[in-house]
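The structure follows.
One protein chain omitted, others in place.
Let's turn to subunit A:
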Amino acid sequence: MSEIVIKTENLSKLYRLGVVGTGTISHDLNRWWARVRGKEDPFLKVGQENVRDQAAQSDYVWSLRDINFEVPEGEVMGIVGKNGAGKSTLLKILSRITSPTTGEIKIKGRIASLLEVGTGFHPELTGRENIYLNGAIMGMTKAEVKRKMDEIVDFSGVSAYVDTPVKRYSSGMTVRLGFAVAAHLEPEILIIDEVLAVGDAEFQKKCIGKMKDVANQGRTVLFVSHNMTAVNSLCKSCMYLKNGRIVSIGEASEIVNEYLSSENASMTEVTWSEKERPGDDVVTIHSARMIDSQYNNIDYVKMDEKFGIEYIYEVHKPGYKPNPNIHINTSKGELAFVGIEESHSGLSEVGLHKTTMWVPENLLNDGNYSVRLAVDSYNPFIVHAEAKDAMYFEVIENMNKRNHDFKRKIGGVVRPELQWESNIISYSNIVK
């Protein structure tokens, strides 16, 4: 049984919207007057729930509301939620950048946060000087940094420039150096927010490796990310926040699925305005939609019916042979399959093209998928136009049509209809 290292009790955070100006002072005086008389802050009552796309009715918004959770020692917990769900606010409170409006958090052990790497880098100082400074800002002593200096420099991969002022660094190098320092903190609790989004692939691998190390050493990690694959593979448990409240906490894979199915609301039709059309000077994509066999728009896909992905693109220049193709990805970001146009009819003609890929029934398992549309030339290979995550759709199964009695979710990316051949080949005598 492991100890609880983070425990929050009714944590809430109220934010004021709008501009601070002459008008604000009346509110402040109001609150002060209420406090003097020993009454409750009048503005704590009026805060509304944090829903970003709704017009605000009140000047105050609950960025977090009644957050209660516990994290046991050694747990790697993911925090997922849409932008504005309160993830960053929660991390900011945990890392003491701002304080809660009500409630409290109890923490056991040294806590360090990587809200953004390279905090406090001074452009005029050299890499080495900045390692000392940054390390100290993050809570290391000078002796600690000195001891780990070689490791940090090695890890960052910028050893050749370590005595050059940081202002001469590329942004990628700055980030590497910053992460290297952060990765060598040795806190009992590590808070990470979206840092994996920066740096090149090789460096990201290093970072994930470092995170795993930290986790393997039995330290606690809170990990906020929009990358569901990362959350899924790194985290044991997960918390799903929506509009400042906890929707659910549980096993990482379950929560990720729940999050994806409720937030990645399907989007089965898209039209780009003239300025936003993805593409280069050869090809641009205009619009796309998902259809059933009667060419009607659909909101979701029935597993046992075929469906089509149709898109319209324009070829602006002759001399290429732009070939449409579609990638279908699972909600975890894995590629399910790629379809490439094969009819080869008039692909190089300049003008507006419409293309449809028909996906047979009983191919994809139930779940959420995203569509990447592209138009490429293959000789030489050029990606003319690409629209990642252009559409999202959900495949839904009619359970009543199952020909067996297993009535729970069946795993896997594909759900082909398979031929079974079963016979009894010999009877045994049953002793009654």
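In this section, a contact is a pair of C-beta atoms (placed from the backbone, for glycine too) under 8 Å apart; a residue touches a chain by one contact, two chains touch by 3 or more; residues count from 1.
Just so it is clear, contacts and distances are computed from a predicted model.
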Per UniProt record, name of the chain withheld from view ["Transport permease protein", "Acetyl-CoA carboxylase biotin carboxyl carrier protein subunit", "Cytochrome aa3 subunit 2" or "Circularly permuted ATP-grasp type 2 domain-containing protein"]: "Transport permease protein"
Contact with the hidden chain (one of A:Asn30, A:Asn68 or A:Thr141): A:Thr141
Hidden-chain contact residue, picked from the options A:Val76, A:Ile93, A:Val221 or A:Ile309: A:Ile93
On subunit A, residues whose C-beta touches the chain left out of the figure: 1-4, 7, 15-16, 20, 24-25, 28, 70, 72, 92-111, 113, 115-116, 119-120, 122, 124-125, 129, 132-133, 136-142, 165, 237, 250
